[in-house]
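With one protein chain held back, the other chains of the complex are shown just where they sit.
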Amino acid sequence: MTGTMQMRSLWSVLIAVPSLFASIALLQMRIDAETRSIAPQKDDLLLRSPAAIQKMSFGYDSLLADIYWTRAVQYYGARFNTKGATYELLWPLLDITTTLDPKMIVAYRFGAIFLSEKGTAGAGRPDLAIELVKRGIAANPDEWHLDYDLGFLYYWRIKDYESAAKSFLAASKKPNGPQWLAVTAARVAQKGGSLETSRIIWSEIYESNKDPKIRERALETLQGLKAAQDEMGLDQIAAEYQKRFGRFPASVAELRSAGLLNGVPVDPLGYPYVFGPDGKAALNPDSAVVIPQDLNSLPAPSH
Amino acid sequence: MSTAPMPVAVNTFREAVRDRVLYNLVFFALLMIGAAILVGQISIGIDRLVIINLGLSAISVFGLVMAIFIGVGLVSKEIEKRTLYSLLAQPVRRWEFLVGKYAGLVLTLVVNTSFMTLGLAAALFYVGRPFVRSDALILVAVYFILLELALVTAIALFFSCFSTPMLSTLFTLGIYVTGIFASDIREFGDLTKSPGLKALTRVIYYLVPNFHNFNAIAAASHGEAIPLVLVAQNTLYAALYITLLLVAASAVFSRRNLK
Partner (left out) sequence: MSTPAIEILGLTKDYPAGFWRKTMRRSLDHLSLQVEDGEVFGFLGPNGAGKTTTLKLMTGLIFPTAGTARVRGRSIDDVAMHREIGFLPEQPYFYDYLTARELLDYYGHFGTLSKTARHERVTQLLERVGLASAADVQLRKYSKGMLQRTGIAQAILHDPKVVFLDEPMSGLDPVGRREVRDIILELKKEGKTVFFSTHILSDAEMLCDRVAVLAGGKLQGVGAPGEIMSVEVHAMDILFELPPGGTLPASLAGRVTPIGGRCRMEVPEAELYASLEQLRRCEARILSVSPVRPTLEDYFLRMVGKQQTASRGVEVAVR
């Protein structure tokens, strides 16, 4: 090649390579769009037996565990709050992960929350969650968080307050177990469920977990609990109003003009509360706060 | 249109056919497909599923082994053995030589994959199910596997132009694995808080050949249709990337001083 021919071919390569990369990137975006528009394919977990997988792992157990854990997280993330989502594979994935690496605490904690969660946010299987966490406790006897999670499950999902109290107490006794947990355990044993206790329990979940999805869930629940508590407070004031004026208030403004309330009470997301036709306090229709269902509604301690 | 790559391709194919290693690989692939029949008996109702899954996976894996094993030596072996000396003195351009070597190996892979697919068809037949219309999906899956192999071969050829077989194998495998997990890497980056990491994983995603695009094995085993648009897009993707690699390989090889 002569000098000019060399320069020409050098230039053509310098132009061709980046433009090819650019078109490839653009094409990839189209492919991704196309694959996404196809309904998510049935996920396959051909091998569900943890024992079999362990045998085939050639000693790379923890690596495989990491891979399965990543899959579990992605599996959940892809389906989170999607309409009609089911989480059939979440249990097998977590089962395999924890069999391959029994010390993977995050997996147990994740399963505790999302295996038991109902609706479009979880698998709705508290029984499996309990089984998973119990296994975790057996493999990690010094990890108080797992006993805590077990207590949470009994308290929040099953409403078995006796077992919950037992687990909380056990947690408080383990290395680094917090003292206040023993107090909570006693309260739960005595009084069962309450809004205040629920808030304490969910706060601990928020504080002690690093997984963003768990924290998100905890935050939402806490907001709902706060709202429930606020509503109860408002209902009490409304009852006063009713005593005085013979009917329930139609709005918060009426309470204000009656001098029973200062300022505008807002929910944790900043939306003002309203009163429903039944005279009970309710969330603003624009608000995204969700009050957890079938709460134990013992009166909150008065301010 | 240059015809010089043709004889190079034919000769490369001839070399592969006379190499006994290939026969062993095809034999093992067929063995695996046979084993799939046994595995399928474990559960009622999923024998077909298992055969297709394992069979296609076997075809993919063995095809990959062949593509890398031969691909990394395509150029480096000829330089090592000095067979290139007399060849390049002929009136043939270096890029024509590269394209011919590439085409010859791809042809070999197509032939071998066809044999293995026939074996898979035989296994399905043996299990007693008559062929259903959705079995055409298996052919689509095989086509995707071929696209994948063609792309891997191009990568191996590229490295073969300037690196030793061992290093080329490592690089090619590295890129392949990265390409398989490319979407996972990107999701990982999206999950983290650091914008730097997010940007980096995104760049990696678009730079690396996304081999996960070509995985139609699950779809084939479940009898789920693959839209034609996707087939066209994947074909174009492979074609663009292969062109890129061949251009780069030619650029590198055209200025290489043979020892």
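A and B label the chains in the order they appear, each numbered from 1.
Please note the rule applied: a contact is a pair of C-beta atoms (placed from the backbone, for glycine too) under 8 Å apart; a residue touches a chain by one contact, two chains touch by 3 or more.
Fair warning: this is a prediction, and the values are worked out from it, not measured in the lab.
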| item | value |
| --- | --- |
| Contact set of subunit B toward the excluded chain (per top definition) | 4, 6-7, 11, 14-15, 18-19, 81-93, 255, 257-259 |
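The criterion applied here is as follows: only the chains that are shown with their structure count from here on.
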| item | value |
| --- | --- |
| Residues on subunit B engaged by subunit A in the complex (per definition of touch) | 50, 53, 184, 187-188, 191, 205-207, 210, 213, 218-219, 221-222, 224, 227, 229-230, 233-234, 236-237, 240-241, 243-244, 247-248, 251, 254 |
| Subunit A to subunit B touching residues, read off their complex | 9-10, 13, 16-17, 20-21, 23-25, 27-28, 30-31, 34-35, 38, 41-42, 44, 46, 70, 74, 77, 212 |
